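For this depiction, one protein chain was excluded, whereas all remaining protein chains were kept in their positions.
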Amino acid sequence: MRRRVRSSRRAYRMLALAALGLGLLVSGCGPQYVVLHPKGPVGQSELHLMAFAAIAMAVVILVVFVLFGIAVVRFRDYPGNRNPYTPHWHSHKWLEPLWFIIPAVILTVIAVPTVNVTYALAKLPPSKDPVVINVTSLNWKWLFEYPNQKIATVNYLYIPVGKPVLFHLTADSPMNTFWVPSLGGMEYTMPGRILPLWLEASKPGVYWGHSGQFSGIGFEKMFFYVHAVSGPKFTAWANRVRATARPMTLTAYHQLLRFNTIGAESYSSFPASTWPSVSHGFTLRGGMYLLKSNNPGATAQH
Amino acid sequence: MSTPAVSERHQSIPVEFADEEESIKITGFWMFLMTDMIIFASLFAVYAVYRSRTALGPTPQQLFHLGPTVLETLLLLTSSFTVGIAVWAMRHNRLRMVFGWLIATLVLGAGFVITEISDFVSYMSQGATWHVSGFLSGFYVLVGTHGAHVTFGIMWAITLLLQLRRRGLTAVTRRKLFTFSLYWHFLDIVWVFIFTFVYLSGKIA
Amino acid sequence: MSEHTSDGTELEAVEPGLEFLAPKFEVEGFPWAQVMGYVFSLLLTFAALLLVVDHAMPPILLLAVILALALGQAGLQLGVFMHLRESRGTAWQLLPLGLAFFIAFALVGTSIWIMLFKTGVS
Partner (left out) sequence: MPAFLLYLVHTLFPPDTRQPTELGADFMILVTGIGIVYILTRYKKWRWLWREWLTTVDHKRIAILYLIAAIAMLFRGGVDALMLRTNLALPNVQPIGALEYNEVFTTHGTIMIFFMAMPFIFALFNAVIPLQIGSRDVAFPRLNAMSYWLFAFGAMLFNISFVVGGSPNAGWTGYPPLTELAFNPGPGESYYFLSLLIAGIGTTITGINFLVTIIRMRAPGMTLMRMPMFAWSTLVTSALIIFAFPPLTVALALSLLDRTFGSSFFTLGHGGMPMMYVNLFWLFGHPEVYIVILPAFGIFSEVVPTFSKKRLFGYTTMVISLVSIMFLAYGTWVHHFFTMGAGPTVNAFFGLSTMLIAIPTGVKIFNWIFTMWGGRIRITVAMLYQMAFIPTFVVGGATGIMLSVVPADYQLHNSYWVVAHFHNVLIGGTVFGLLSGLYYWWPKMFGFILNERQGKVGFWLFVIGFWVTFLPQYLLGLEGMTRRMYTYPFGFGWHELNVISTLGAFTMGAGFIALVYNILWSLRYGERDLTGDPWNGRTLEWALPSPAPEYNFARIPVVHGVDEFWAMKEQGMTLANQLRPQDVKALELPKNTGMPFMLGLSFFVGGFGMVFEWWPIAIFGGLGVVACLIYAAFDYDDKEPLPADVIRHTEGTFGRLQA
């Protein structure tokens, strides 16, 4: 009895470990762990914090596992168990307060950087001039408008490397979240509100993004690609789109509103009325990334 | 137990509390009031958040007339007083007085509901239906939920009167009257907050 | 907390440690409390009404004052009319009542706080 239980417990531990190991092995801890391999400062600082918290949690888990393991091994009920049996021992003057104090200390250690980073990410890096992109989630596609470049795209983005990009997020559909895991965390796109979110790519590449909030039948198709390219290439791309793509008319916009999924599109211009303005009852205050819009081009739109 | 008798020793303990089972029901009713209170709190939160979301509809300041609202307040405060007296009379075993004050409560309550409905009708006849804006939705649902509670209370009072007539003042009917009075006073408290937070503050610029 | 007694004469013991919840009964010969309560409730209401109609103070302050008056009114109803300290043993209802008031105000307050940035400018 005793042996059997013990060995099956061990088997279960091993299995858990093996599953973790296997998972990482099968996929080789490769680049597909997008959250673990950020390509920009926002994702980087989020990852740092996550790793820090993970280490703290590993300590907690380890302590509990060890204590629990010892208790189970030492105090099982089998004949001849010589470990002390203390049926009336039910409280302890300093052990009990300890359960409060130690977790409180560990949590303080996590809490301080959490607050710091939360506030830090709410500010754009001061010296840089961001690229502004207005994002509208539609059923079930993404519309990206570049108010300064005066162009628009659907389901794909170009952004310059090394420059913060300020996304203004809204929706003309049920809620979604705008998420490019390689660059950093997500934020909701919601009808009736505009939320600012900034991200930055520090390496050129093509990064995928997706909606994180279920929004109906075509939600699975809301992938989009972010092409991070050098500054000049970005400008060249924008000029090319402006020169070669067709303009977005209101009719074209209304076609985008239809409930369907489509591929990538480019537009050489877009009607201003497709972006909500204050007179429609919107406001720009707030947002996790609460920031003063330091781009006049962007605010002029509202 | 439905024994109305109270022993001499504990004359001062009202029957509805002296009977253990009935007193447990009173505790239970208090707990129910707590859930109702949180329902109203949620509706207040909704209203508070939606207050300025008037879309293309009227603002609180344009919409509300204080006249009917003050009347409603008066009616409800008075009914709260009358039901308080009904409980006092019950504790002095004056069944006829209980009837009288309870009927007064009922009538005042009905007056309240009628005033409220006519107030709503006049708003809606100006086109201010709840479809128009988030603010109006929040307003009608908050105030309407209270009104529905009052209406329910009136029906409850009617069944109470019938039971009192059949059975007189037993531990059970006393407990029922007492919980009814708790309910009614509670609605009065909610109304005071509606009056303050919806109507009066709607008139503050 | 006691064996069921059918003669209903025993008051239950108050929960040890919760003596502040001891029950209190109010039965008087003439309903003075109710009458005074009624008068005061009218006074409180008209005070609030007058303050608002007169625009006696700056809006924020005014709002705070009339809310305080409403709270006073609530306390009055609870204290005078609702017999809130009555119970067969421990007046248990006081604990959830306190909690409910706290949660109710916290709920409204925090909801406003969380939603604040979204209030439309129309």
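Every chain is named by a letter (A, B and C) in the order it is written, and numbering of its residues begins at 1.
Definition applied: a residue touches a chain if its C-beta (ideal position, glycine included) is under 8 Å from a C-beta of that chain, and two chains touch if they have at least 3 such contacts.
Keep in mind it's a predicted model, so treat the numbers as computed, not measured.
Across the whole complex, the hidden chain's contacts among the shown chains comprise A, B, C. The chain that is not drawn here is touched, among residues B:Val15, B:Val49 or B:Ile194, by B:Val49. Only one of B:Gly84, B:Gly109 or B:Gly138 touches the absent chain when the whole complex is considered: B:Gly138. Contact with the chain that does not appear here is found for just one residue of A:Ala104, A:Val206, A:Ala236 or A:Ala264, A:Ala104. Residues touching the missing chain, restricted to subunit C, are 1-4, 15-18, 89-90, 92, 96, 99-100, 103, 106-107, 111, 113-115, 117-118, 120, 122 (touch as defined at the top).
Interface with the hidden chain, as seen from subunit A, comprises residues 1, 5, 8-9, 12, 15-16, 19-20, 22-24, 26-27, 30, 32-36, 43, 45-47, 49-50, 53-54, 57, 60-61, 64-65, 67-68, 71-72, 74-77, 81, 83-92, 95-96, 99-100, 103-104, 107, 110-111, 114-115, 117-119, 121-122, 139, 172-175, 177, 179, 181, 184-188, 190-193, 195-197, 208, 210-220, 223, 281, 286-290. The chain not shown here touches subunit B at positions 2, 24-25, 27-28, 31-32, 34-36, 38-39, 41-43, 45-46, 49-50, 53-57, 130-138, 140-141, 156, 159, 162-163, 167, 172.
Here is the rule we go by: only the chains that are shown with their structure count from here on.
Centre-to-centre, using mean CA coordinates, subunit A is 45 Å away from subunit C. Distance between subunit A and subunit B, defined via averaged C-alpha coordinates, is recorded as 48 Å.
Inter-chain spacing, taken between the CA centroids of subunit B and subunit C, is 14 Å.
Annotation for subunit B: residues 53, 55 touch two or more other chains. Shared contact sites, meaning residues of subunit C that touch two or more other chains, fall at 119-120, 122.
Residues 1, 3, 5-7, 9-10, 12-15, 17-21, 23-24, 26-27, 30-31, 34, 37-38, 40-42, 44-45, 48-49, 52-55, 66, 70, 73-74, 77-78, 80-81, 83-85, 87-88, 91-92, 171, 178, 181-182, 185-186, 188-189, 192-193, 195-197, 200-201, 203-205 of subunit B are the ones that touch subunit C when the two sit in their complex. Residues 2, 4-9, 11, 23, 25, 27-28, 31, 34-35, 37-38, 41-42, 45, 48-49, 52-53, 55, 59, 62-63, 66-67, 69-70, 73-74, 77-78, 80-83, 86-88, 92-93, 96-97, 99-101, 103-105, 107-108, 111-112, 115, 119-120, 122 of subunit C touch subunit B in their complex.
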